[in-house]
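In what follows, a structure is listed as structure tokens, so that the remarks can point back to it.
One protein chain is absent from this view; the other protein chains keep their places.
Right, subunit A next:
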Amino acid sequence: MALRRRSARALVYLCRGFESFQGLGLHGPKSTLQLRGLAALAQEAFEEAPQNSKDGKVLHPDLINDDMRRTVYAVRGELMKRGEELRKAGRDIIFTNIGNPQALGQKPLSFNRQVQALLNAPFLLENQKIVAELPEDVVARAKQIMTKLPGGVGAYQDSRGSPFIRQEIADFLQERDGYPANPEHIFITDGASPAVRMCLTALIRDSRDAILVPIPQYPLYSASIQLQGGSLLGYNLNEEQGWSMNVEDLRARLQEGRDNGMAVRALVFINPGNPTGQCLSYQNLKDLIQFAGEEKLVLLADEVYQTNIYQDERPFISAKRVLNDIGGQMAKDLELVSFHTVSKGVIGECGLRGGYMELLNIHPGTIEEMYKIASINLSPNTMGQVALSLMVNEPKPGDASYEKHMEEKGTGLASLRRRAHIMTDGFNSLEGVSCNFTEGAMYSFPRIRLPLKALEAAQEAGKPADTFYCLALLEATGISTVPGSGFGQEEGTYHIRTTILPPEESIKEVIARLTKFHEDFMSKYR
């Protein structure tokens, strides 16, 4: 069947090729539709032609894009929907399903919001009573950004984002890594997710194109690959060894893909990991980079949690830095795309939708294509861009807001570190549960060893065992989590993902409720 489909596809492309010739005024069949008809016939010969309507509906669920139907995104899936139902019914629900800090009480950084407010309403700058209450660096910064954003926050900017802000990002990268960055190779997007999707869209031509993705993974990757009609090639992270990855393992998976006729195009890694929370060591990164270089894979470095680090042994090191440290030909050849965002860190501005990708060693023709695609959506939203500017270019020592800003950040980070420990310890105290420490990111991903009776009950209910557990947890405690199956996990293991974000005042309560539920659950199914 695959061969037939490929032949049909080849015929379709041939016909489309004729069309392009026609467009240039060269010879070819008269009607474009004749060509289409030809292609359609070819396709029909090998496959059944899709219906147009069913039960009187064109937009019938059975008749929409297949890839879209097959796509799953568990972070806002079944558990969240059930949580919403219960919340509407009056239950007190704690949503720990999604890394959404400000929804759980985290306060935004004052300096940032003050500047944003002024950019939203520049006329406030003429009001002395407002200006008097604001630190002078806030006023200065707002004025500066205004001169750099033609038309202010209400106007479309450059499709890759304001050149000024891209320069600030480049300066930040230089400072962070010790290596220069080219602002022309930075694309600002509405959060990191659209940037990831843009890369996957470019990479995936059809189902033979495969992307290596860590298991467990953040399901943006599986969803996007599915949407694009590509193939996901999972490589397992080793839970017993702190969710580390093994290059030999990677190599074996890669080979498997190739043996199955796949073109393995790229390798994704998430550092710090989501949902797993591990921070990669320098050596890990070096091995990964070398592997990608040897095997000619585009390396997609999801580094959105780079400022969420809760231990001192493995600080964040960017893939770009390690690549440049390696130097030589590799540093010029390896195609690397790195992603960052304002949604995480201590800044936690998820709702603003601001992010960027840095393209390293990407073919200029491809960058042009990406620019073209970016331009169809005109430009990334300006407040998100402003938030990026404020994230990468912070108050400096001596600035009026500096101390307060650093204090807010420090307090926020220290609190996250404490909560990382509280959640990890809490899970580890439960019967049959083991939980690696959250070295970074925002999540706990404990492994739950469920008794046989629970597995049977789950099967009877027609649910994966971890979904069964999570639903029961939700009903009993109001805590909404995401089952491990939503992220991928080793066969026969079960996990759940929660965030470490419930505020410190209530996190002990969360652990208490969780503990009681787990004891009851185990009693019932032991």
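The working rule: a residue touches a chain if its C-beta (ideal position, glycine included) is under 8 Å from a C-beta of that chain, and two chains touch if they have at least 3 such contacts; residues count from 1.
Just so it is clear, contacts and distances are computed from a predicted model.
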{"item": "\"Aminotransferase class I/classII large domain-containing protein\", \"Immediate early response 3-interacting protein 1\", \"BHLH domain-containing protein\" or \"DNA repair protein RAD51 homolog 3\" - which is the UniProt name of the missing chain", "value": "\"Aminotransferase class I/classII large domain-containing protein\""}
{"item": "Touching the absent chain when the full complex is considered, from A:Gly90, A:Gly261, A:Gly327 or A:Gly365", "value": "A:Gly365"}
{"item": "Candidate in contact with the missing chain, chosen from A:Gln174, A:Gln255, A:Ser375 or A:Ser506", "value": "A:Ser375"}
{"item": "Selected residue (touches chain absent from view) among A:Leu79, A:Met383 or A:Leu450", "value": "A:Met383"}
{"item": "Interface residues of subunit A (partner: the chain not displayed)", "value": "12-13, 16, 33-34, 36-37, 39-41, 43-44, 49-53, 56-61, 63-66, 68-69, 71-73, 75-76, 84, 98, 100-106, 108, 110, 113-114, 116-118, 120-124, 127, 129-130, 133, 149-157, 159-160, 182, 184, 190-191, 193-194, 197, 201-205, 220, 223-224, 227-228, 265-266, 296-298, 335, 348-353, 362-369, 371-373, 375-384"}
